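Below you'll find the structure I mean.
Up next, chain A:
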Amino acid sequence: MGRTLLIFRLVLADVRRHPAQAVMLLVSITAATAMLSLGMSLHGATETLYRQTRAATAGPDFVAFSPGSDRTATSALTSLEHAPEVVAHSGPYRQFSTTLTARGATANVVVQGAGATPGPVDRPLVTSGSWVRPGGVVVERGFANALGVHVGDHVTVAGRSLPIVGIAVTAAYTVYPWAEMGAEGPGDNSGLVWLNEPDTRALVSANLSVTSAIYLKLRDPAATQAFLDSHRASVDPNQTTTHFVTWQFMVVQDSVMLKDSQPILVIGSWLLCFLAIAGVATLAAGRAAKQTRRVGLLKAVGATPGFIAAVLLAEYLTLALLADALGLTAARLAEPALINPTASLITAAAGPTGTTIAVTTIIALAVAALTTLGPTVRALRTETVAALADTAHQPQHRAHLTRISAMLPAPLLLGLRLIARRPGRAILHACNMTATLTAIIALLMLNAQPARGYGLGGSSSLTNLKVDQGRHMMLAVTAALIILAVINTITITWTTAQEARPTMAIARTLGATPGQITAGLSVAQLLPTLPGALAGIPMGITLCLIFSAGDVTWPPAWLLFTAALAALPATAALTAVPARIAARKSVAQTLSAEAT
Partner candidate 1 sequence: MQDAVLAMLAKEPSHGYQLRARLRRVLGPLGESMNAGQVYVTLARLERAGLVVCERVDGLPDRPDRKVYALTSAGQQRVAAWLTEVGWPKPDLAEFHLKLAAAAAARLADPVELVDAQRRELLRRLGEAQRALLAEPDGSTAGLLLEGVALRLQADLRWLEACERVWSRAGYESEGG
Partner candidate 2 sequence: MNEFGGVVRVRGLFKEHGQGQGLVRAVDGVDLEVPAGQMLAVMGPSGCGKSTLLHLLGGLERPSDGQVWLAGQRIDTVNERGLARLRRRSVGFVFQAFHLIEELSAAENVELPVLLAGRSARAARRRAAFLLERFGLADRTRHLPWQLSGGQRQRVAIARAMANEPLVLLADEPTGNLDTAATLDVLRIFADLRAAGQTLVVVTHDERVAATADRLVTMRDGMFVDDTQLAGRTGRLDGLIGLED
């Protein structure tokens, strides 16, 4: 007990002494776990929402469509309702394919004839206003959102202006803009509205394409495919006219809306994990010397290796767990806004599954452990006396780099020699840049792809929600990556500056100006930035090509190169401040601190 308390006290003291590092660790792991948790949640999210909507609206197991509204069409459908497996049905209803205009946007629309009281199957959930009444139209929520209309607004359906009396959600149709499920019709993106049955007569006379639909509930909702297989022949011997849609198909179709977002989030979370590892590893390495000394002190007062390992790891692991919890919470809070982009389903967040929690926790702990284990083990292995004397580091000689740098002006010379000190860190920084630029390039690629709007004939007066969702996700991932990259760049510069302080102080005594030192520290970060950023271009393009189907529209090459080259001034600006602060430190003090 006392020992646990002691560990806790040591950890707390350390966090209090280095709050910025704790915050950095927290931020990077939180971002990574939140993104990962979201990415993983998307997979089952649509099904959860659909099932929820289905339960709330008595959604059908099965919808059968037949072209036309004459007796042949309806009798084929009604024959189904007598099948022994069917426990309930609604309809047949007539539905018309026409166009709807609201607030200047025109779109295809499926007008579903509806009774004043819905039947036992498919009882759309009215989320605002009321259900259909003569002379009023109910707009499906996803469609209403896309049009930006509310109860009380007027829409023009097949040339007739009608007030919106309600907005509703249904499980009998696939989400906006895929209301057109019949075998015939334009097959284009369509919204859905309900119109009182008597009001549809005007549409019949307008000679619009009409389909009959019946909603069926089966005894065994899982057995829809078997039912379909056994009855298709009897309903529609030619198998040409009748069209069946199962609720399982709707789930699959609905989840297409999130198809682009998922890989973006998952791959984004990998990149974030990498940046988190890079940042935390830099921090841990920067503290390694101090940590080794601390271990020496603990050993000197008689602490066992196990106890010391607990002290060293406890801090990072605790922070990692905290970050994991924060990330999962953030994902849970963000989820409703992401998983139902069309609003055609009842919005409810399912929360992360056990698997998601397990995976993010393992990854958070792995990031912390991976990055601190090395320094910890090294610290534990170092002889107590050597650890106290702080002489563990034996520098490597990089004659080649040194020789090249001798021919360059002073800032480049100092910068190259800083890189020669810690080439691993330069590589880390380059990878940092690659990861960030990969996302930025992917974002540019994604935005360059043409998106067919949901308006009439692909008009962009109505936004393509699927593409839009993907772009938003990409933007969020890129923003998170940029923030982590900024934090990492500052961390790397600061750590490098701290480590190189004695060397830079010596250079100052030899006549290097503070400006040259600042420039040298910046150059040490700028040199790896360029190849790292350029490598991001093919990486980003490759990622986009993997996930894009068909033709790719290329953004102008100058745009991609500008994005990569913009990393240079950005890095210069980011490194300038920590480098300048480091260069201003008193030389005499640094040297005397070094001598003791």
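With respect to how the candidates were assembled, all candidates are chains of the complex that A comes from, given by their letters.
What to note about this one:
Note that in this section a residue touches a chain if its C-beta (ideal position, glycine included) is under 8 Å from a C-beta of that chain, and two chains touch if they have at least 3 such contacts; residues count from 1.
These numbers were taken from a predicted model, which means no experiment stands behind them.
Listed candidates 1 or 2 all sit in this complex, but the one touching chain A is 2. Residues of chain A touching candidate 2 in their complex: 394-399, 402-403, 406-407, 409-410, 413, 417, 420-421, 502-503, 505-516, 586-588, 591-592, 594-595.
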